[in-house]
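One protein chain omitted, others in place.
Chain IDs A and B follow the sequence of writing; residue 1 opens each chain.
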Amino acid sequence: MASNQEFATITEARLETTASRLRELVAHLRQQRAQLREEWARLITEAKLLTAMTKEEIFAEATSVYDNYVEALETGTYEALQAYARNLSERIIPRGVETHEVVGIVLLLRDVLARSLFAKYREDFNKLNRILDAYEPAANRIAGTVAVGFVQERERIIREQQEAIRELSTPVLQVRERLLILPIIGVIDPQRTRQLTEQLLRGIRTNRAKVVVLDITGVPYIDSPVANHLVQTVEAARLLGANVIVTGLSPEIAQTLVNIGVDLGKMNTVGDLQGGIEEAERLLGYKVVLMQEQPTGHSA
Amino acid sequence: MRFALIADEVRVSIDCDADIVSARQKGRDLASRCGLPTTDLAVVATAISELARNILRYAVHGEIILRLVEDHGKRGVEVLATDDGPGIPDLTLAMQDGYSTSGGLGLGLPGTRRLMDEFEIISEFGKGTTVTVRRWKR
Partner (left out) sequence: MQVPILKQGAYLIATVQSALTDEDLKQLRDTLVVSVSRVRARGVIVDVTALDVIDSFATRTLRDVAHMIRLRGAETVIVGIQPEVAFSMVKLGLTLEGIATSLDLEEGLAYLDRKGKGPGHEVRTHR
């Protein structure tokens, strides 16, 4: 039974050899760079991956992926690879490249390099095993890093697009001077409410609005957190000197508001949008007068 | 420290009320380096103001530590408000939402929690308090 001291030495020796083995196989992969890269690019086309890109583009990207791959093997650190993966993803996602393609090409490269190692060390089975012991965990970690980087970038882009869609779906309309209408349609989540508030406050500032009609006729229900956000929106608008009239309050939503402690008596609410606009105009000092119908043939 | 630091952390000693302004200015700068939108800059600065003021009022002296952090590709600002003050005897009471009462009474902790994405507090009676808050870039 090896003592602790001996065990430590053996482990150290093993680690030492892993590092030197990695150095050895990295040297081999660098030396074989041209052939292996070409082999890989060929396999990519054969597997019908990256069809959205031209042969030249594939070759160019293949070169940098190969170099980054080998560098990660050599240094054993993955931050640079992660950054590269996100960078690469940012470039190719708009081109329509999908997750399975990215995972596919990285695994193909892993296999191409592994085969090359088999070929080199086929005479010495033990040596091959030791080389693979060093290579396989590193190669798998690289595959994981690249795949995760790609997926994270995709998720980021999707979030950005969702944000853009949300902005489009909460329009702030200026109907008259100093009067804004904010019709909200559909179910609102906390993210959307926050965006709503920001758009509204900016709108009040830009349009110098003194009254805002917040119409929630099209909102079927809201939960307490969203109800709180709504109340905060009304309060924030007031800080900018604008009066908020809430219209289209369903009995359910009214109940939710009461449940979270809102004094509906203090909130300015009107039944429907039409009524809300009229109230707003009244507050602004407008008076809507029905014009008399002019009989035909007479001049004004 | 759970998250990776992107740059060096910034420490602001809180000893007088001018330090409160300094802390929130630096917090705002850090948040803008992170790419947070205008609204979030104000939110972060306000949270720092509240936390720094708590330090001054209840512990007389403490520190605000500002960090730019990263979590799986997500970037954000982390603020630690730490002091060796008397500590908070009843955390549950301190974290109760006094939302309907006239704003800003007591420690303002529930409000600060509403402002930020993440909120952690460690406080031991007689030993001091550390509040950690984070705001992430969407």
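Definition applied: contacts are C-beta pairs under 8 Å (C-beta built on N, C-alpha and C of every residue); 3 or more make two chains touch, one makes a residue touch a chain.
Note that the structure is predicted; figures quoted are calculated from it, not measured.
Q: In the whole complex, not just what's shown, which of B:Ile14, B:Ala45 or B:Val133 touches the removed chain?
A: The single option touching the absent chain is B:Ala45.
Q: Which one, A:Ala52, A:Ala143, A:Leu240 or A:Met267, makes contact with the chain that was left out?
A: A:Leu240
Q: Going by the contact rule already stated, which one of A:Glu39, A:Glu198 or A:Glu278 would touch the omitted chain in the full complex?
A: The one listed residue touching the chain not shown is A:Glu198.
Q: List the residues of chain B that touch the chain left out of this view.
A: Touching the missing chain: residues 17-18, 20-21, 24-25, 28, 38-39, 41-43, 45-46, 49-50, 53, 98-99, 102-104, 108, 110-112, 114-115.
Q: Just the residue numbers, please: which parts of chain A touch the chain that's not shown?
A: Answer for chain A: residues 177-178, 197-198, 201-202, 204-205, 208, 210, 232-233, 235-242, 284-287 touch the chain left out.
Here, only the chains that are shown with their structure count from here on.
Q: In whole angstrom, what separates the CA-based centres of chain A and chain B?
A: The answer is 26 Å.
Q: Tell me, which parts of chain B touch chain A in their complex?
A: Residue list for chain B touching chain A: 39, 72-73, 99-100, 138.
Q: Mind listing the chain A positions that touch chain B in their complex?
A: 86, 149, 152-153, 156, 159, 163, 198, 261
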